[in-house]
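Got a structure for you, questions after.
A single protein chain has been omitted from the complex, and every remaining protein chain is retained in its original position.
Then we have chain A:
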Amino acid sequence: MMRYRLEKRPEPSKLMLYGTPVAAVVLTMILGCLLFSAIGYNGLRAVQEIFLTPLTNPYKWQDLGIKAAPLIIIGTGLSVAYRANVWNIGAEGQYIIGALAATGVALMTWGMSGWWILPVMAIAGMAAGMAYASIPAFLKTRLNVNEILTSLMLTYASVQLIYYLIRGPWKDPMGIGFPQSRLFSEAARLPNIIPGTIVHLGVPIAVIVALIAWFVMSKTVFGYRMRVVGAAPHAARYGGFSETRTIWLAMLVSGGLAGLAGMLEVAGPFQRMVPGFPTNYGFTAIIVAFLGRLNPLGVIVAGVVLAITFVGGQVAQTTIGLPDEATGIFQAMMLFLLLAGDILVRYRIRRVSPEASVGAA
């Protein structure tokens, strides 16, 4: 029997480091083409519709913008946390709670007008996202409970909270029985920035958030802390950065940004809270963060790439009848190939032959 083992490479090259995301995307297209051909679709068409049509068809660009915006904002927060090896997997929950807090403000101020309503919603959304992320932070720092599990499980709780609120206290009185909140008043809706399109204020905000994060991560002590804790925890302690504080900061930043994305999404495209609000942006943003090499500038590019798969998935659904799940399959394949590629960049596979001696296992 042959055994295989991973052996660390002396030095992964810079080129490979930045080449893997590109290779992962290209390989996803190739494998996706083969996979969908094998199960009886036109594989080439599928890949073309999913990856190219959104780019070549100008009508789809606005869709790309509004899909990419939440991915970029959440992905930026996650890239900050993951840099410090803090694995917040529950951005979806923080995104939902942020949206619910913003909805709460919108409903309380319903019928009022004033420029201050949107900023208050944004603050509420971020604060709520932070508060929700502080639960795993507390459990991790106090009781050493793995943040991956707690943050993930809290996501499911947040979904139930939507159902409760829009069936009960926040139910639209004019909704003829539909479980949804009432439509936000004008002052609680995000303005469109390009007339005649659906592009809302959240799109430029996403780019600005990523740029600020890039600056913070590369130029400030905060960013330095995140990088050094992730790269060498022992050296971080020597340098005076406590692990507990870093975990809190990482959780609060990623939770706060997820909450902000939730607010922008509910005040922008949705304009009311509905049962279908959770669309897994929080999970997809994990792919965005890794595809963007945990670098906020990379996250902008990666956010657009993932937005392409969303938009393209819908195109392929209508044009060649590809199932809804195809988008998810492509996205998952991309993450899988990226992570596999990362391992091969840092390690190489070595074959280990069992020794010719008695009782080889």
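Just so it is clear, contacts are C-beta pairs under 8 Å (C-beta built on N, C-alpha and C of every residue); 3 or more make two chains touch, one makes a residue touch a chain; residues count from 1.
The criterion applied here is as follows: contacts and distances are computed from a predicted model.
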Quick one: the chain not pictured, UniProt calls it what, "ABC transporter", "NADPH-dependent 2,4-dienoyl-CoA reductase, sulfur reductase", "Heme exporter protein C" or "Lactate utilization protein B/C"? "ABC transporter"
Kindly state which of the options A:L161, A:I212, A:A235 or A:A332 is in contact with the chain not pictured. A:A235
Touch residues of chain A, complete complex, unshown partner: 3, 8, 10, 219-222, 224, 227-228, 231-232, 234-235, 237-240, 242, 350, 352-355, 357, 359-361
